[in-house]
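Apart from one protein chain that is not included, each protein chain of the complex appears where it belongs.
And then subunit A:
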């Protein structure tokens, strides 16, 4: 064979996977992002027009005692020193004490984060398989009457604000029509939320219903694109049965946009779902953050925002890793030509705005 035909890259040894250097780099830059956001969080809370000492002592405190407390809290030191001090404590796991209740921040927010994670897990558990199943089914029946009707319903569902959906579900399932479920989520903090499933049904249902249209249409769209690809036509022309064409040739190529879409949805949900938490009085992280902002409880705000940032970075990292692992071209590229971030950015530009609007 000529040189022209043998110039394809040679397989690397089985030692280190080609994507590992890329992943380590991404991990580092993720940590960098968290660090950078810690600076921003700290500076932003510094810029708030409030003085923790005044908050703690209340409006009637004398100037003198305020000054004393400021010195005790170290608030009179330069900002950089305060930041270094705060970061040092943070790295040792100390998130400080709430200014409002004097409870350690860790105790205050861990339960709330737990509740949010449980909700998030349940939403993922239902919306991922559902959106894949419905999206693929609609793509296979593209432009049929069923497909058109379903797309219309999905758009309508999408257009519905989540509080309206929540209130609608409450009136349907918890009041006069069917009195099946509790309207508010009075979780017993002593027990695991998973043992109190009756309180989780409505919040989960609301979030699944408001996230599903986006994911389903994403899967439907990328599946249609994959089914139109030439290699799918050629598999059919080789006599490969339709079922195999769909599951082995088309679906793996349609999954990548779906993974990025799911990551986006989970990132938003991880930041708390304030509206749903308010409607169902669900004790999640969104309402905690909201309450902390109202009373200028700086340590709580800082901790929550930082953890959410780290979580979002982690979710995206996992999604990018999955994307790379599912795309042989990226997996074998050895880090040089990995442009999964660009792929993601292009994808997000197109999809972003609507999802954020629905969930926050």
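Note that in this section a contact is a pair of C-beta atoms (placed from the backbone, for glycine too) under 8 Å apart; a residue touches a chain by one contact, two chains touch by 3 or more; residues count from 1.
Going forward, contacts and distances are computed from a predicted model.
Q: There's a gap in the complex where one chain should be. From "Biotin carboxyl carrier protein", "Succinate dehydrogenase flavoprotein subunit", "Outer membrane protein beta-barrel domain-containing protein" or "Peptide/nickel transport system ATP-binding protein", what does UniProt name that chain?
A: For the chain not displayed, UniProt's protein name is "Peptide/nickel transport system ATP-binding protein".
Q: Which candidate, A:44, A:234 or A:291, sits in contact with the chain we can't see?
A: A:234
Q: Suppose we count only contacts with the excluded chain; which residues of subunit A make the list?
A: Touch with the absent chain occurs at residues 1-9, 11, 228-242, 244, 248-249, 252-253, 326-329, 332.
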